[in-house]
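The complex appears here minus one protein chain, its other protein chains still in place.
Letters are used for the chains, namely A, B and C, taken in the order the chains are written, and counting of residues starts over at 1 for each.
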Amino acid sequence: MKINISDAQIRGAHVQLEGLSKVYSGGTVGVDAIDLAVAPGEILALLGPSGCGKTTTLRMIAGLITPSAGEILIDGTSIVSLPVHRRNLGMLFQNYALFPHMSVLDNVAFGLSMRGVAKAEIAERSREALRLVQLEALADRLPKALSGGQQQRVALARAIVYRPRLLLLDEPLGALDKKLRESMQLELRQLCAQLGLTMVLVTHDQEEALTLADRIAVMRGGRIEQVGLGREVYEHPISAFVANFIGTSNLVDARIVSRDGDVTVLETDQGQSIHSTTRHGFALGDAVTVSIRPEHVTLAPSGASASGPNSLEGLVTQAVFKGQNLAIHLRVPGGADFVCTIPVAMTGSAVPAAGQIWRMTWPADRTIVVSRA
Amino acid sequence: MNVAATPTLPRIEPAMLAQLLRGKASGVALVLPATAFLAVFFVWPVLQMIVLSVTQQRVEGVLIEGWTLDNYLRLFCNDLYFRVLLRTLRLAAASSVVAVLLAYPLAIAIARGGPGLARLVTITLVAPLLVNVVVRSYGWSAILNNAGALAYVLKATGLSASPPALLYTEWAVLIACVHVYLPFVVMPIATAIGRIDPSVEEAARVAGASRMMTFLRVTFPLSLPGLAVGASLAFSLTAAAYVMPQILGGNFSPLLGTLIEQQVLTLSDWPFGAAISTLLIIVVLAVNLVFIGLLSRRFSRWTGGAK
Amino acid sequence: MTSMNRRTFGKLALGTASLLAAPTILTRNAWAQGKEIQVGIWGGAQGEYVRSSIVPQFEADFGCTVITEEGFTLANVEKMRATRSNPQFSVMFIDDVAIPIARDEGLIAELPLDQMPASEMLFDRFNFGGYGTGLAISVASLFHNTSVTPPDSYGDLWDPKWAGKIKLVSPKNTPSVFFLIVAAALKTGKPFSEAQYEIGNAFDKVAELKPNVLNIFDNGPVAVGEVAQGQADIGFLELSKYVYPYTAQGAPVTMSFPKEGSFAGNNSQVLVKDGPNQDLAVAFMNRMLESDVQKAFSEFALTAPPVAGIEFSEEASKYMVYPDTAMDSAGLFTPDWEFVNANRAAWTEELNGIFSV
Partner (left out) sequence: MTDSVISLPIRILVLLLLLVIVAPLAVPMLMAFSDTPFLTFPPQGFTLRWFERVLFGPEAQTSFLFSLQLAFLATITALLLGVPAAAALVRYEFRGRSAIIGLMLSPVIVPLIVTGVALLQMFSSLGWGDTLTQLVIGHAVVCLPYVVRSVTASFVLVNRDLEDAAAVMGAPPHKVLTKIVWPQVRPGILAGAVFSFVVSFDDYPISMWLADGRHFPIPLYLHGLLERSIDPSIAAISTLVILFALLLVVVIEKVFGISIARLAT
C-alpha cells in the first residue's frame, strides 16, 4: 500500500485541557488548573515569559511530565494515563534534538520503525517526508553536517512522517536567525494547513505567535490570562500584562470617573482626563490602566489645537529611525513616558526632534481600558 | 587594570598564563612533566623488568644470566599457561560485560535521577572503595560459603534447603571482581549519559519509542565512549587481579596475576614472572587497543569534528 | 652511591637527642648510641611481640633505634634481593627454607657466633651452618574442627568420606612442601627422609586427593578460623603457631599428629650482608636468643625455643615440642631445603596444573 503524506489529508485532533495542574514536589505550582481547547487543524500558541508554565503545559500534553491533577483529552479520550510513546504525537524541540548517531534518513525513519512498519515502506515514507521538507538530497548525511535550518526541517520530517494528529512545538525556531525563522514560520503554517495537523506551539516571542498561530493563549504564573485570535488579543488585551506582552503599549494608570453611554471618562494619576469608547467591564471608581498602541498616536507641533478628547503634550526625548517607522519617545509632565510610531512617509518636513515639545492625540476608540498590572 | 585590586598576583603571572593558554609549544610544556615522570618512574623500571625476562632464568633454584628465550618457551611448552591465559581472558571479558550490564541502571540513576538518588548511588559506590580489597573479598567469602550469610538467609527464609556451592568457584571470583571494579565502570558511563542532551531521548519517546527502545536505540549508542572506558578498565583490572582468585576461587581458578604473584613471591623466579607479566601486558594492551579503537572510531564519526 | 640523605640526617639528629636524654647508658653500650638498624620481622603474634616488647627494651638498653618491618619469609628474601646493591635491612627474619638460597646468592653474611654469647645454648641443629639461627620452632601437621575425629594416618585423607572437606595448603606456603613429602611417602611407603627425593614421581597420588579438597588456602589463620567455623573438617597442613593461638582462645580447632610423623617449621634470623651497623645487628640477634627473651617470646607465640635450658609452665608446654629430644621422639622432620629449592618451581607448576580447573 502506498501512502503519500501530502495526499493524505489528516483530520487534526481536537485537544482539550481540563483543570490541568502541575505542582512540583517542592510545592511550587508550575501550572494552575488551566482549561483550554484546541480545534482540529488549529494552531494554538502558548505565549508568555519564561516560568509562566507554558512549557510545562506542553510537556504534560506530550506526556513528559505527569500532571498533578486535571485531564488531557484528545478527541474526547483521556490520554493522561498513556505513556509518552503511545500518544502518537509529533514534537519539535528548540535544539532540534536530532539523533546524532543516525543519518538524516534514519532520524526520519525512527518513528516508523518504532511502529513496526515494514522496512520497504519505512524507506519510502521517510524519503517522502524528506522530499516534503526539501532535504531528500541530504538523506545520508549525519545531523552534525547540516545547518540549523536544515536540522529543524529534518526534525519536522521526523515528527510528521508517522502522521501524528497533533504537533507540539517547543520554541522550535528560537535558535534560527530572523530571516530563516520567518521563512520557516510560513513553511510550517503551510505544511500544517496542507496536512490538516493540529499544532500547539510554545513561544515567548509574540511576533512568532502572531505569525504562526490562529489563536494565542497568553500565560502568566501558571494560569491562562487571555485566549483569543491573534488580532483580538492584540487589539483587546484584557490586562496591562497582555497589552505589554503582545506588541508595545503606552500604559497609563487611571481611575474611571464617569460613564456616559459608550464613553468612559478616566482621570490619570497625574490628573489628565482621557476618554475611551471601547468596551470594558469596569465600574465607576475602578483603578485601571489605559493602554494606547504607539501606532495610534498622532503627533502635532506644540500649540496646535487639540483635535479630540485625548491630547497630551510631551517633551521629545528620542527619535529613533526604524526603517519604515520613526519611533518617538516623549515625556509628559508628571513623568510618564510615551512612545509613538509614525510612518516615515508621513512625516513630511516637520520631524520631531529631541528637545522639542509635541502634542500627542489619539482616538477614543483606540483607548483600551485594561486591568492594572 | 589597577594593580592594587589584585595584590596577591605577581605581575608576571598573567603573561605567563597567557603563554600557557595560547601557543602550540605550551601544549608540549604542559604534558612534559607528567610524561617525564611516567617515563622515569614507570616505563623505565617496568622495561627493566621486561628485560629481565630475556636476560636471566632460574635453573634449579639458581639464577643464570645471559640472553635467553627459555622463559617464553616455558610459557608455551606447558598447556597450564595457555589454560590460565584463556581463563584470564574469559573472566576479564565476563567481568567487564557483567559490570557494564549492572553499571547501566546505576549510571542512569546518577546521570538522570534526582539529586537524592544520584547522591545515594555515588556514595554507595565510592565509599566502599576505601575498604581494602582483601577485606571485601573475605566479606564475599563470609556471604558465599556454605555456612555463610547467603546460606543462612536462604535457609532461614526457606527459599532453599541446600544453597548452591558458590565459594571456591570461578563464579565467586567473577562476583567479587565485578563488585570491586563496578564503580570504575559506572562513573565513565554516568559521565557519558550525563552528556547526552535529554531532549534527544525525549524526542525518541515522543516519536513512539518505549523507555526500553529509547535506551537501546538512543541512550546506549550515545554512551559508548563511557562504555569503552569503563569496560576496558574492568577488563584490565580483572585480568591483573590476584587477590580475588586466591581468596574466592580457592586457588582452583588461578589467573595470570595469581601466577605472577606466585613466581615472584614464592618461587623468586623474577625472570619467569616478568615473562608472564609481559604476556599479560601484551594481551591486555592488544584487547584494549582493538576494543577502544573500534568503539571510538565509530563514535567520532557520529559526533567528532564538531570542534 | 649513597649520598647524605634524610635518613642519615635523621640518625645524626636522633643520636644527639638520645645522647642528651640518656647519659647513664653511655657508660655501657656507648658504641651503639644513636645507631639505627632495620629489621625485617614477621607479621602475626610473633611480630607483635617483637615490636611491642623486645624492641623497646633493646632500644632502651643500647640507646639505638630499631625499625621493624613486617613481612613474610619470601617477601623478605625478595626485599634483600631488590636492595642488594644498597642494603637497607640489617637483620632479616626468614624461615630456614630460604637460608640456603640467601646464602648461595650472597645476600646474607656468616654469623660471628663468638660475639653472640647467647648462642652457646643454641641446639646444634638450629645454627644452619653458621648462616643463621633458629628463633622459634613450630610443628606443622593436620588441624581439625574439634567435632571431627582426625585420622591416625595421612593416608586416610584420601578416603572418599572426606570429599570436599579438606582445606589444602597452597604451593605458595612452605607447608606445601611437607604435603608433597607426605604424598611421596604414602606412594612409596618410604619414610619422609627418603620419600622427599621421590616427590617428582608422586604427583599421581597428589591428583587423587583432588576430589576431597574444598579449597587451597594461602592464609593460615583464615583457614584455621574457617575450620573452627565448620566450613571444612580438616586442614592439610599448617604450622602450630597459626593454630594454637585459636585453640588457646577456646575456638573449636586443634592439631593432630598422624603416625607417619610431623614437620618442623623453623623460624630463623639471618644477618644481611653489608647491611648498616653490623655490630648493632649482631647485638640484636644475640638479644633474640637470650633465655628470658626466648621464654617470654615462646610463651606468647606458643612456639618452642631453639635454645636449651628453658623451663615452661605446663599450660605453655602443652603447645610446644621441647626440648630437642622431644622433637626427635615426635618425629619432627626437616627437609633437605637445597633439594627442595632446586625443584620447587617444577613442583609448583605441577600443583598448579593439577588443581587449576
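As a working rule, a residue touches a chain if its C-beta (ideal position, glycine included) is under 8 Å from a C-beta of that chain, and two chains touch if they have at least 3 such contacts.
Nothing here was measured: the structure is a model prediction, and the numbers come from that model.
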Among B:Leu63, B:Leu80, B:Val97 or B:Ile143, choose the residue that contacts the chain missing from this document, as touch is defined above. B:Ile143
The one residue from A:His14, A:Arg59 or A:Arg181 touching the chain left out of view is A:Arg59
So which of C:Ala228, C:Ala304 or C:Leu351 would be touching the chain we can't see? C:Ala228
For subunit C, which residues reach the chain that was dropped from this view? 1-3, 5-7, 38-39, 42-45, 47-48, 51, 67-70, 72, 75, 78-79, 82-86, 88, 219-222, 225, 228-229, 242, 245-246, 249-251
List the residues of subunit B that touch the chain left out of this view. 1, 9, 13-14, 17-18, 20-21, 24, 26-31, 33-35, 37-39, 41-46, 48-49, 102, 105-113, 115, 117-136, 138-140, 142-143, 147-149, 152, 176, 179, 182, 184, 186-188, 190-191, 193-195, 198, 202, 211, 229, 233, 236-237, 240, 242, 257, 260-261, 264, 270, 273-274, 277, 280-281, 284-285, 288, 307
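Everything below uses one rule, namely that only the chains that are shown with their structure count from here on.
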By CA centroid distance, what chain is farthest from subunit A? C
Chain ID, smallest distance between chain and overall C-alpha centroids: B
Rounded to the nearest Å, the gap between Cα centres of subunit A and subunit C is 87
Taking each chain's centre as the mean of its CA atoms, how far is subunit A from subunit B in angstrom? 53
For subunit B and subunit C, what's the span in angstrom between their mean Cα positions? 37
In subunit A, the residues touching two or more other chains are none
Residues of subunit B defined as touching subunit C within the complex: 58, 60-63, 78, 80, 83-84, 87, 138, 145-147, 167-168, 246-247, 250-254, 259, 262, 264-269, 272
Can you name the residues of subunit B that touch subunit A in the complex? 197, 199-200, 202-210, 213-214, 217-218, 221-222, 299, 301-303, 305-306
If we count contacts the way the header does, which residues on subunit A are in touch with subunit B in the complex? 62-64, 83-91, 93-95, 97-101, 110-111, 114-115, 142, 144, 155, 158-159, 162, 168
